[in-house]
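Here the complex is missing one protein chain, while the rest keep their positions.
Letters A, B and C name the chains as they come in the text, with residue numbers starting at 1 for each one.
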């Protein structure tokens, strides 16, 4: 497949950009933050829903747009440029992806409809440590009568404070099967500790204490829990990388503009060769980022068996580049760059949080080596 | 102890510099190389012996100068500036150090005398793999009658092609004791494969096949073989770091001169800010190098129990800095830098070889982590 | 003779140790967990608790607020060696500094070198008593690292200067009493037309506005001067030659930011990593992070040795060592890298911003704060320029 986006995908990207330029400039983040760290603008979210963003990856048979992940990637990239706050990561990129991999057709049909019409938000609850660690699941799903009860603790649930449903990973009583269940977020026995992080987004630590789960709410069958989870993670990693790609480009472009504008010692600071070389190096890294993000997005849509490797390449590379570029962007902005008045600092902060979601660069470099058997 | 060299040490350093400026400029290396990779200039070595360099670290009770390793470090640093070829690393830094740790007083007295009067050269043979690995010794010293026989293979013996004696590490028949023995390099059963390396120096792979060893030639007693070897290695690592410090400074200074001299695009290339910043960063790294080398040399003389850590800090830091500076030096010399006509390339090549001796930077970073228990 | 000196120093050490043990409250020997635990003095200065007050007052009485200044200026009159010993003993016990003030670390040294005897006798004793909280004013909105472009002007009005303009990056300008400032007294030349002036911030026409940083905190203000009358005797040094004093002061600032003279006990990132991440086959479970921590700690350890070596060379009368620009660059760079790695170590916890458990996001905010270190007191880029030109002698275009 050619490593370019097609005309339809380009149109989606352009319309997303135009929409966000108008409705969600970078300054929106500051406004929401300064309103007691509001999680997102609900009206804006309904507009996004109307534009079909929650339906992009849903197959036609469920009345979705079947636009694929390359399409969703373009939307995420543009949202990354504006650091737009919305439930798209939790509900669409993670939960809807997970649901699409489930064989529970009844639940799938229902949830897809609720996601597409914007009536429900869904979060996945899967982390149990302070680092991403998909291999550790201590939460327990025990049989009780016709159904189950869930016990355990989950960390860092994205949008946990606003979602209507939670999809929770757990082990069955044998300890060998990974079980994925959907629970109503208001169920008895669920308690939340909502925490604002440095990117002004809210993540929740969630406790489950004897939470009743109907057997109809099982999203995994015997034995497919792990594979659903792993594939969801890989797809989400690529989606996060797409978001990061947008952020990296925006931070870089803002910095290039600043270098062309700001004067010091009587000349534009962009004329200093040391800054020019550092800028050229960043340019190169960003070119690399564009290629791996697109390749990995295509791999999702084409069901490429290399997805795990490509997902790790994307998450590792974007993590490193976002760190580099956000550091250089703040540094090159000088004094103004470290003030809260400047928007450039938002990228620095987002870089540090999104880096950790589903594995940081160290995690994925290590995973790449393991995939390549060393 | 103050981190400065005293007046006597400074005088030794100055006189060494004056001597080498005259007798062994950087160009000598080229001359020896172009004479079929001659190992060293024998007359010059005898002059060094007369100046007392082989006696510097030998205690007064053996008629040595007892000048200590800070003193030897100054000599090695100056030799590093000229990349002087001589047996000082093999005979003085490694073998004489090892001998000084032995309790075999008869052998010690004899060898010290021969080293001090320049009549004998001594190499240590201790590597068995293609990476430094002090924990692997497969060479075997078996009892035979009154004495022993030695079997095994050693790699990368410095000056193995010219030494009169070899000090060889081996295991006894129990496999648990490390034995250090002195053998005449011409003994029956020893064969050499001499190899010129990229630094124009010769290293030997040496095979021992039923080589007879007199019991009087044991340098270790039961149980002290490992500790003698380990301490010898740590001292030698610091000495190598001192040599590297000289090389790093010389390569850097040659490059700074070139930057002030060479014109391109109508200006001195040293006026380009990108090169200035890279130069400033190198300057900083070299300042750090000076501190750790002196601290580690002092630790040898004061029998500081932190020597292992300081030796690894020195070898790791100097390895990284020599790599950085030799790369930058060649790059900043541009086209001329990659020609054989220019001397700057000699530093590039030496950096790659000395880096590997007794553990490269990776090895020592790993060792530092282990010393600090993580 | 030599022996007598050593005996005296040893007994000084023993006395100092005993005095500190007797007088430094236990809570004043704990690691700082909050900037409020530092006492900055001045008109608005308040003590955090009784222990802090006791500690300050005991040290004040002992004349050890600034132990190494001459007694006529309110100092303790200690020799450099005695002062070193006192520092060592304070570090050994973990004693906090009783008082922090730019008057001690920056203005004081400059006054000792450039001020008139009258000025010294007037200002320095007040500093040693913690009566004035000093603020510095160099940078201006459009000057940044380019001090030669200063616009704040001081017009000569006979018995006073009339000062108009503004300064940015004045540390805690809203909490300070007096500001030492660079002002332009002559627009005809760039470097030579600048003077060094002391201004009472209670004067009419002085106002401040906090600058909020990306850390969410406001350690700096913008300070405005609207026709402020400043008595002529507040000029330090020669008119139009304030640049000399500024350069001298910047050197001190660089060393401060670079971490020289920090008496805090060391905390190792590796210990935090071992605790949080655990080990696997005896080595830190994240081997990539392990290598990065090892390299950082290598450089930290060698940087500390380099500070020591430079001080020792200085003592030995040899100033061939590295310059303050290098210390400023490298010291801040290590702090920045260290905080970056700490984020990796602590994962999801590290980026918390508001929760109580995270002490109001202390770690994340501190990380953000370090991003300013490579900009304040001359950016990284300016330091590298200085090294290249002044130390390495590389040519200008």
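We take it that a contact is a pair of C-beta atoms (placed from the backbone, for glycine too) under 8 Å apart; a residue touches a chain by one contact, two chains touch by 3 or more.
Nothing here was measured: the structure is a model prediction, and the numbers come from that model.
Looking at the complex as a whole, the chain kept out of the display touches A, B, C.
Among the residues C:60, C:148, C:239 or C:288, only C:288 touches the chain that is left out of the figure.
Within the set B:197, B:212 or B:260, the residue that contacts the chain not displayed is B:197. Considering the complete assembly, chain A touches the hidden chain via residues 2-4, 256, 259-260, 267-268, 270-271, 273, 275-277, 279-281, 283-284, 287-292, 294-295, 313, 316-317, 365-366, 368-370, 372-374.
The chain not shown here touches chain C at positions 280-281, 283, 287-288, 290-291, 397. By the touch criterion stated above, the residues of chain B touching the omitted chain are 37, 127, 129-132, 155-156, 193, 195-200, 203, 264-266, 272, 274-275, 323, 327, 330-331, 334-335, 337-341, 345, 348-349, 352-353, 356, 360, 362-363, 365-366.
Quick note on the criterion: only the chains that are shown with their structure count from here on.
Among the other chains, the CA centroid farthest from that of chain B is the one of A. Centre-to-centre, using mean CA coordinates, chain A is 41 Å away from chain C.
Spacing of chain B relative to chain C, judged by their CA centroids, is 43 angstrom. Each of residues 273, 276-277 in chain B touches at least two other chains. Among all residues of chain C, those that touch two or more other chains are 381, 384.
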